[in-house]
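Only one protein chain is missing; all other protein chains are in place.
Up next is subunit A:
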Amino acid sequence: MFCYQCEQTTRSETGSGCQEVKGVCGKDETTADLQDLMIYGLQGIAQYATRLRKLGEAQPKADEFMLYALFTTLTNVNFNANRFAQLIKETAQWRDQLKSHYQELAAQQGEAVEDLGGPAQWQPAGTMPGLLIQAKEAAINVELAQVGEDIIGLRAMLLYGIKGAAAYAYHALMLGYRDDDIYAGFEQALEFLATHPTDADALLAWALRIGELNYRVMAMLDAANTGSFGAQQPGTVNLAPVKGKAILVSGHDLHDLAQLLEQTQGLGINVYTHGEMLPAHAYPKLKAYPHLSGNYGSAWQNQHNDFTAFPGPILMTSNCLVEPAHAYRQRIFTAGPVGWPGVRHIQNGDFAPVIAAAHALPGFTKDEPEHLINVGFGRDAVMGVADKVIDAVKTGAIQHFFLIGGCDGAAPGRNYFTEVAEQAPDDSVILTLGCGKYRFNSHDFGAIGGIPRLLDMGQCNDAYSAIQVASALAKAFDCGVNDLPLSMMISWFEQKAVAVLLTLLALGIRGIRLGPTLPAFLTPALLAKLSEAFDLKATGTATDDIRDALQKAA
């Protein structure tokens, strides 16, 4: 096992990466190795899909399988080794299907059939020990001795960016939004990885191409979310439980939530959001369900406490899942790409088992005092008050914007993001997105001229909204985004945050502060390169970083 895809990966003086029998996230060696092997197989699908495209045929179903499979390998998504053994078989089946089709089509068109190697030729072993032997050759660092840590780090950054973007594309797909050009981008990037690239500049250029691709993916997901549920609207969410039967929905998949809300209509069951599902309360067609009751708990890393205390079933629709405690193992359900051995998985959006559990479990026995917070400051809402914002900047009422976005996690260094929010001067506005906000979103930050100082823009993919707002402000002030009085403090944990970071870099955003620790795959040489090109910095202390930020004149 070798995995250093997330922020919490093992770090030591002898090198970084989880290499023991179990990673810090709880993923065991077998699962990690099978994930590596499956990704190797996906590159084989990409090898043939790109060739078929040149012959004029897209393979959207194979692409959709690829998105799903990539999503299962994100941090805290799927821990079920037996599931990966099955997915490896399916990967080889898709690859073989594309291979035959490619050979037929090339013959029909009179084109020479390329003799492809590597993943295109790989045959999965028939036994589990055989698969695990093959997996050793599929590890991200297998060529470390030959190509060095910088090239391995660049390949990893590219792969992790692909994974993150695939997760967003999968969410859009669940809402019926797909884009063949985007799928072609995934194929090309995976095909590139299959060539064992060793040119650092080419790898970095590809990473930025994935950043661009992810920008389009986030735009597609934004269209999917707003197209399905309406544009986000500012409003309040109750953090306090109300009396009655209850279901808690965690993760990011708004489609799963919508289906569950539909299936629980009129049953007397209240549905609560958890973690990254909080922004659901801002979408008009979701909040129209009267039983979308409120938000419960906090960020993902506190789920043992939150889920144990919750008196109903829990549905996990995407990351971040951690090993379910005994106290709730029988009443937590997974959906979509998520999985844990011995935990019930819901297929095909039929949430009947979850609903049966909600009826059987006690639910909340009394109303707690209401505790309201604001959500729903997506791009439409902020653009709706753009004149006020621009005036406030012009008059000096708003001196600075801080974008504090990204993931939360257990690392003590994440206090930095709370401290930045708390220490940001009263004449600054804090834009936030992702689950990192749980560290400060129940604080009262007040308002500037009727504009709340804390604007929750949504899920991590709503970085798209933040980019739109920043671009609009830049246009209004006739300057570039880098010239705005805007500082970005990005809290990263997993691969979607890598994709978002690559997007910001691809858009030319400079001076981002990344923390609480830098990715382990960013070697000193790679970091130097990114610092030089984009002024990317590690987070320092809140006080110092705010002081530096404010040196940008409003």
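The criterion applied here is as follows: a contact is a pair of C-beta atoms (placed from the backbone, for glycine too) under 8 Å apart; a residue touches a chain by one contact, two chains touch by 3 or more; residues count from 1.
Criterion: contacts and distances are computed from a predicted model.
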Answering from "histidine kinase", "AIM24 family protein", "2Fe-2S iron-sulfur cluster binding domain-containing protein" or "ABC transporter permease": the UniProt protein name of the missing subunit is "2Fe-2S iron-sulfur cluster binding domain-containing protein"
Touch as defined at the start, partner being the missing chain; which of A:His196, A:Lys243 or A:His359 qualifies?
A:His359
Contacting the left-out chain in the complete assembly, out of A:Arg178, A:Arg216, A:Arg329 or A:Lys388
A:Arg329
Can you work out which residue in A:Gly56, A:Gly342 or A:Gly446 touches the chain that's missing from view?
A:Gly342
In the complete complex, which positions of subunit A touch the hidden chain?
22, 28, 30-31, 79-82, 85, 127-129, 323-327, 329-331, 341-342, 344-345, 347, 356-357, 359-362
